[in-house]
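Omission of a single protein chain aside, the complex is shown with its protein chains in their original locations.
Our next item is chain A:
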């Protein structure tokens, strides 16, 4: 993972199964958040602890980006068009993410997906990556 330049390294945990997203879990009520935060949006307490979010889940919703987004977007045209969606991570939360598949006819709610790191921007030192989810094949 150290070889991959990532848009915000504080989002990413290094696990035995590969990179995963960091989240927070409330010690009092069990609510999860992404990214990590100090206060619990459900019980309003402040007893949050770090938790590694699941690398696999199911697609909860999706859409496509049909025009070139304006700043603060910094992506490079080489990685467009792109699609985005929400992925349900069982027992944790529903995370918003880029999707590797960009054809809406090949995306369906409920399909199994897993985390991947994908390039979204090139700079002088090469590609910068972000997280995405891709169809999981058994």
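Basically, a residue touches a chain if its C-beta (ideal position, glycine included) is under 8 Å from a C-beta of that chain, and two chains touch if they have at least 3 such contacts; residues count from 1.
Keep in mind that, in the parts below, contacts and distances are computed from a predicted model.
Visitor: Considering the UniProt annotation of the chain absent from this complex, which name among "NADH-quinone oxidoreductase subunit N", "Putative ABC transport system ATP-binding protein", "Thiolase family protein" or "3-oxoacyl-[acyl-carrier-protein] synthase II" applies?
Guide: The record names the chain that does not appear here as "Thiolase family protein".
Visitor: Of A:84, A:111 or A:134, which sits in contact with the chain we cannot see?
Guide: A:84
Visitor: Considering the complete complex, identify which of A:7, A:52, A:100 or A:134 is in touch with the unshown chain.
Guide: Selected residue, touching the omitted chain: A:7.
Visitor: Which residue numbers on chain A touch the omitted chain?
Guide: Per the touch rule, chain A residues meeting the hidden chain are 7-8, 10-11, 23, 31-35, 41-42, 60-67, 69-75, 82, 84-86, 88, 91-96, 98, 104, 109, 120-121, 130.
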